[in-house]
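Below is a structure I'd like to ask you about.
Heads up, one of the protein chains got dropped from this complex, but the rest are sitting where they should.
So, chain A:
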Amino acid sequence: MSSPNSPMVGIVDLCKRYTKGKETITIFNGLNLAIPRGDFVAMMGPSGSGKTTLLNLLGGIDRSDTGEIEVASERLDRLSESELSRWRASHIGFIFQFYNLMPMLTAAQNVELPLLLTRLGRKERRQRVETALGVVGLADRVKHYPKEMSGGQQQRVAIARAIVSDPALLLCDEPTGDLDRDTADEILSILQVLNRDLGKTIVMVTHDPAAARYAKRSLHLDKGNFIEKELAA
């Protein structure tokens, strides 16, 4: 186990390949990366450059072939599937491009989902759900179903779901890819607040340079390697 002062993300000599038919595609070959705690990183790059694959690896939903991945002081490459499930539930918040809310659940129930994996009582779960929905400005939409909400509102519910269990790291895969400019700005502002005021470390994959400007720094991934660009806060 690493110390609490260690970076939120530490990747050393990571290799990842996919086999497609007879062809083997190398995504990463000896990738190294460190993301300090409290950082807000925008990951950019052309399609197929490995952005989403890297996000999946950081979230413990995909596995590397070789190399070390340490996230939130845990070596993911050493955990079993069930250990990874438990680890994800308590350390990671995911935000997807298409929101991925459960259509048959209300906003509150969708946000409550990660808390079903905790030992919290009903009352405490409800309080946390209300708080999370309050943070994203949807306190008045608790009983609305996804189909009754706009894309921006659904994404805010997804953000509330990602933060409700108070994870240290938020992984966002094109969180504004399906939204118009104004709505995208609202979502990005919320992420910025979560990073700045609540200290959440955020890794965001995006194609949108305007979205990337909300991050503290931007990493450009190309052919399995990073080119880093500092951005003005």
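Simple rule for what comes next: contacts are C-beta pairs under 8 Å (C-beta built on N, C-alpha and C of every residue); 3 or more make two chains touch, one makes a residue touch a chain; residues count from 1.
The rule is simple: contacts and distances are computed from a predicted model.
Hidden chain, UniProt protein name from the list "Glycine cleavage system H protein", "histidine kinase", "Acyl carrier protein" or "FtsX-like permease family protein": "FtsX-like permease family protein".
When the omitted chain is restored, the residue from A:39, A:70 or A:112 that touches it is A:112. Set against the missing chain, the residues A:73, A:90, A:183 or A:225 yield one that touches it, A:90.
On the side of chain A, the interface with the absent chain consists of residues 56, 59, 61-62, 81-82, 85-90, 94, 96, 100, 102-105, 109, 112-114, 116-117, 161, using the contact rule stated above.
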